[in-house]
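Note that one protein chain is taken out, while the other chains of the complex remain in position.
For clarity, chains are labelled A, B and C in written order, and residue numbers in each chain start from 1.
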Amino acid sequence: VKKIINAPADIVVDALRGMAAAHPEELRVQTDPAFVARSDAPVTDKVAVVSGGGSGHEPLHVGFVGPGMLDAAVPGPVFTSPTPDAVQAAVGKADSGAGTLLVVKNYTGDVLNFETAAELVEASGVGTRTVVVQDDVAVQDSTNTAGRRGVGGTVLLEKIVGAAAERGDDLATCHEIAERVSANVRSMGMALTAPTVPHVGEPSFTLADYEMEIGIGIHGEPGRERVELESADRVVRRLLDPVLEDLPFREGDEVLLFTNSMGGTPGTELYLAHGIAERLLADRGVRVTRRLVGPYITSLEMQGMSLTLLKLDDELRNLWDAPVRTPALTW
Amino acid sequence: VKKIINAPADIVVDALRGMAAAHPEELRVQTDPAFVARSDAPVTDKVAVVSGGGSGHEPLHVGFVGPGMLDAAVPGPVFTSPTPDAVQAAVGKADSGAGTLLVVKNYTGDVLNFETAAELVEASGVGTRTVVVQDDVAVQDSTNTAGRRGVGGTVLLEKIVGAAAERGDDLATCHEIAERVSANVRSMGMALTAPTVPHVGEPSFTLADYEMEIGIGIHGEPGRERVELESADRVVRRLLDPVLEDLPFREGDEVLLFTNSMGGTPGTELYLAHGIAERLLADRGVRVTRRLVGPYITSLEMQGMSLTLLKLDDELRNLWDAPVRTPALTW
Amino acid sequence: MSCTTQHVVAAMRSAADSISEHRDELVELDRAIGDGDHGENMERGFLAVRNQLELTAPESPAAALKSVATSLISSVGGASGPLFGTAFLRASTAVGEAESLDGPAVAGALRAALDGVTARGKAEREDKTMVDALAPAAEAAEAASATGGSDPGAVLRAAAEAAETGARTTVSLIAKKGRASYLGDRSAGHLDPGVRSVVLLLNAFADVTGVE
Partner (left out) sequence: MSCTTQHVVAAMRSAADSISEHRDELVELDRAIGDGDHGENMERGFLAVRNQLELTAPESPAAALKSVATSLISSVGGASGPLFGTAFLRASTAVGEAESLDGPAVAGALRAALDGVTARGKAEREDKTMVDALAPAAEAAEAASATGGSDPGAVLRAAAEAAETGARTTVSLIAKKGRASYLGDRSAGHLDPGVRSVVLLLNAFADVTGVE
């Protein structure tokens, strides 16, 4: 299979070893069970922010561990939620006694495994809260589905609540802020090509040269619809319009615009799409005051992009601006 | 063609508009002729560091504009060196009177266009120096070729010399430091898949499922040899060994290890490969004290990686550590 | 026929073999309407099950089932890990101190397993999940043991057959739970991977308990 790997079964451990070698001062990496924590965890009197999920979405979540963002991240096998014992171990390393906020993307596996982990952790005396991220508007019907997926909004939420924890907010406040972000963030994605899961050996789905997939998630599953390739102008509208209509975002709203590469889409295309999104938002009187552009929540080598809008208020904007020092985001 | 673009001919301008929208305070973006400059350029009494080259390698160079790195970057069409008038315009915006260091990757077009630009700029009273980056060891015979290509070392050089300029070094000193970096950096790359140039519409070369290309550059040209896919352990050795032998890097040397994604290779694979390189270097007694891991000098959506080693001394290490604030590198 | 601790352990080994044999099939089913990991997850899980059962020879059917549960929960991950884990955990509780399981005990275990899966996963019948095999299986087991069948092998066989029938009905369904539900009507026309796993497991259990 066309990847730079050794045995597929060893991918996560092998990549973790590389992270440990690349960030020896900043990160504490454990491989069994697998988790990555800030080297100075637990941080006294600070709420711990812990997340995790299947691997294959890097830098989410392991690349976001560090001051100002996650205290620990738990990587499962590729595209597979980690097990409760791994989450428990991570919380054990990260929790200072001030409690732990678990950030969980809304997938059945992530929810169930983190649920069990929270029970175990609470039983051992650690206070926890859980926020479930469900920002994907591609899944329209929440009642007859497993609900909206947690996608791009996860990155923004982890940064913002990480800042809240860093400045000393207590668990209840951190949870409140997390829920406020979750309530005000919306995303939608598309793909030009599918990823190839290492142990599968072939693409997760197949698109013709003239096709694209609209409303994809981050696990290589097909989207809502397959249509003919279109210009960037039209692609961006296909993502932005449903996002705008859903919250809805209104004229005069202040937003953070996050233009994300699904992994294989080059920087030129990403900035090109971002520019179109900015122009469309300006046309609608939606004020973009903060931006994030790059590959931050990916799906292996999938070529594609997603747009995320977060409605900002003063507090959320300040939390976004607060310093952060992680492998993937630093300012 | 499977890209998120409008008309191929408008790619560079469209992407620049997106950059301008994404970094409105930090960058001054011009589209005709095209260049990106720090918004506070020219910076009084500071040597200006200016680079450029074909688009398609983002974030190189436009993503490296900002305090501590480039004062301006000149993007040509995809894979095509920019013309002298564009470089001249960029220097005009960036030069403060303290002189300009031009960082040129060793490709015939880049060298010739920047040469003419330097002449024009000198004729208008601006002092310049030029450093040519030629770190690619894949091209073994310099006499019977156009010489070694400028690849991953360019990123490291721009950061280091940008820091030298930022701390107030004069033009001659900046040039000296640049030449020292150039003399002590070596790279080698490989590819699993080729890029597709937008106006061409098909991949630049074709590899079978079981093949990989060793010794590639950043413009989608074939490499030195095509071989069967191998494990990551072997792939990393194929890149590292020639790099180590070429300078040569010796036991006890201190190095910066830069593991670069060619654009389409996901973070998991990159960190995995990085871990192998760190282990191999440790085995040889080469001390890695600094690292850079990520997609920093790319070739559109090419899947592949490159390794770059820079022999460090105290000064180069300090310059590497100095603060930097650009779209793609911030610390 | 009886179903002692040894039978339970043997059934789990047989299940592990079957899952491994069908790993690629489960991956392929999950690739079509999911993310392609179900076969990998289940194989990893049942490898852990087999290893743990060898390491710590359980002393009762309940202990064996609990061992299976904890192995799965700490090695499978994804959606199927917690759900199959809970299924075996509830089954373990349901069989209590019994050293040998008769028909009604097996039916009770299947019912408890189903209740656990629906309690955690909130899926109903026709949501196109493992419930669509497990629910018919539990019902068939209860019916078989009610009509005077205290033979655990016969009860398991009835359950396995009902699971097979239930599984086939899912092909035309549109998924309302799990990852396949994101696909909307594009999930129709495909067999759910979790449903296939239930069938494989029950068949393995029935095969082992069917012989003395």
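As a convention for this text, a residue touches a chain if its C-beta (ideal position, glycine included) is under 8 Å from a C-beta of that chain, and two chains touch if they have at least 3 such contacts.
If you're wondering where the values come from, they're calculated on a predicted model, not measured in any experiment.
Put simply, the hidden chain is in touch with B once you look at the whole complex.
Per the touch definition above, the residue from B:63, B:76, B:152 or B:275 contacting the chain not shown is B:76. In the complete complex, the residue from B:184, B:204 or B:326 that touches the missing chain is B:204. In the complete complex, the residue from B:10, B:26 or B:85 that touches the missing chain is B:85. Between the chain not shown and the residues B:121, B:139 or B:309, the one that touches is B:139. In the complete assembly, the contact with the undisplayed chain comes from B:219, out of B:46, B:219 or B:311.
The chain not displayed touches chain B at residues 54, 76-85, 107-109, 112-113, 115-116, 138-139, 141, 144-146, 149, 197, 199-200, 202, 204-205, 217, 219-224.
The rule is simple: only the chains that are shown with their structure count from here on.
Each chain gets a centre from the mean of its Cα atoms; for chain A and chain B, those two points are 29 Å apart. Each chain gets one centre point, the mean of its Cα atoms, and the points for chain A and chain C are 32 Å apart. Counting partners per residue, chain C has no residue that reaches two or more other chains. Shared contact sites, meaning residues of chain A that touch two or more other chains, fall at 78.
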